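Removed: one protein chain of the complex. Kept in place: all other protein chains.
Chains: A, B and C, in written order; residue numbering restarts at 1 for each.
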Amino acid sequence: RYGYFGRDIPEVVRLMFCKVSGCLTEGRIFLSLSGEEMVSINTRDTMGIRMLQEEEVEVVLLTSIEDPVAQALADKLAKRTGCKVLQVGMEPMDALNPMVEQRKLNWKDVAYMGTDKPDVKCLNLAGLSAVPGDAPVVAINAAKYTCHSIGGKGAMREFAEHILLQKQKAKSQISQDRIDRSSF
Amino acid sequence: RYGYFGRDIPEVVRLMFCKVSGCLTEGRIFLSLSGEEMVSINTRDTMGIRMLQEEEVEVVLLTSIEDPVAQALADKLAKRTGCKVLQVGMEPMDALNPMVEQRKLNWKDVAYMGTDKPDVKCLNLAGLSAVPGDAPVVAINAAKYTCHSIGGKGAMREFAEHILLQKQKAKSQISQDRIDRSSF
Amino acid sequence: RYGYFGRDIPEVVRLMFCKVSGCLTEGRIFLSLSGEEMVSINTRDTMGIRMLQEEEVEVVLLTSIEDPVAQALADKLAKRTGCKVLQVGMEPMDALNPMVEQRKLNWKDVAYMGTDKPDVKCLNLAGLSAVPGDAPVVAINAAKYTCHSIGGKGAMREFAEHILLQKQKAKSQISQDRIDRSSF
Partner (left out) sequence: RYGYFGRDIPEVVRLMFCKVSGCLTEGRIFLSLSGEEMVSINTRDTMGIRMLQEEEVEVVLLTSIEDPVAQALADKLAKRTGCKVLQVGMEPMDALNPMVEQRKLNWKDVAYMGTDKPDVKCLNLAGLSAVPGDAPVVAINAAKYTCHSIGGKGAMREFAEHILLQKQKAKSQISQDRIDRSSF
């Protein structure tokens, strides 16, 4: 780690993907007799998104075809959180790779939050990845970080604070490195 | 078990019955001033149903006359999960027996998930049976498996994974048996 | 207790009062932008009411003026559970005393379930009384039984089973007494 040559540049997340269903919501869908559908989100989580955006992390929300959060809700979420909303298929990787490349980023610079089997590939590949505390085992095993909070009740916020802490650590290491180098 | 003759053929579930109220929902009904009724289901559970269907288990959802999930909701659930929905009375067995026979199955090949007193007979009879973790004692005592998750929050998913694990075990035992027999 | 004369006749509950808000519901009211109000009840609890009714316990639901469950909801609840719904003031006792007397019962024959300060008098007076597990201390101290379940999530069911168990014990003691007397 503190070798002479080839010191690692600490990774700094610049782009975050977050599944809406199960991460930002509880994964619950309320169905009514009259055909109404409802989901719930938490102000603590939207505050977490805002905290990331203030530190210049772009947050992209993912809905899936399987996802009952229909376009109307996604639009609302996009407006409320100021995030882009993207619909992905059973393999989110296919839709996300172009976005990562377009921003000239590496998956190491990406944070990913998912909840279930379809997210496994992305959870494995992303530099930082997390699942809510109530995720199925298959997703927990693929994620780098398991939140104590559950989906729709602070998991996104917890991961946001985790990311910001990593960023802070990385920054302080970079400045420490500069001091080390100049005093060398 | 490993006797010379009459080795048991491991059971493989082919048909699953699942009560909607209390298993797929929390058992909660939201009532509004304007006469609206609402229930909530979880994407984790609908994913569980899909996982069973992919392994060729037919899933049939049961509503009861006592069940507030009215026909409109049942239709919605059927559409979303691709399951047949059946209305059963205080004794579900009466409506289910014909279905089991029609498919030329035995109750040993059936999985049943229920929550309360009316489900006791079916829970006892089915080859695999489960109740959500928050079920009343009378139902827990009759079920072969008690989920750690509660109704509407992953119980169905947990039971689905339990069933698939049993199927996998059964399959690997069958192929092991073939090897044993051929190397005999 | 087993004295020669004046053997106690075990109490058998014949009438039950249950506050809607906080016992049958969680005490939560959902308020919407468009002015809609919503509460949630649980099928497990309505099953508990039915179990009591089958054992000939009359169940009366209480809403209070402070109670946001408006008349429309109360009517719905009455229809669904087959219970009478009564609106009571800050001191429920005033409205309930006439009902108890009219049925020629004593408060010893009454079960009461409440949640907060206004229920203290009735909780003290009723032969059997209970509060949900999440009730404030002032109500817990007055109740004879504190449910493990919380309001709107099985507390009513738990109390119903508690009452039926007491009834069963009382009945078996009465028949034991008859045997004792005849074999005397």
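Basically, a contact is a pair of C-beta atoms (placed from the backbone, for glycine too) under 8 Å apart; a residue touches a chain by one contact, two chains touch by 3 or more.
What you see is a predicted model; the values in this text were computed from it and never measured.
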item: Displayed chains contacted by the hidden chain, counting the whole assembly; value: A, C
item: Touching the absent chain when the full complex is considered, from C:Val13, C:Met38 or C:Ala143; value: C:Met38
item: Residues belonging to chain A that touch the chain removed from view; value: 30, 36-44, 47, 70, 72-73, 76-77, 80, 152-154, 157, 161
item: Missing-chain contacts mapped onto chain C; value: 21-22, 26-36, 38, 66-68, 115-117, 134, 136
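One rule holds in what follows: only the chains that are shown with their structure count from here on.
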item: Inter-centroid spacing, chain C versus chain B (mean Cα positions, whole Å); value: 34
item: Whole-Å gap between the CA centroids of chain A and chain C; value: 48
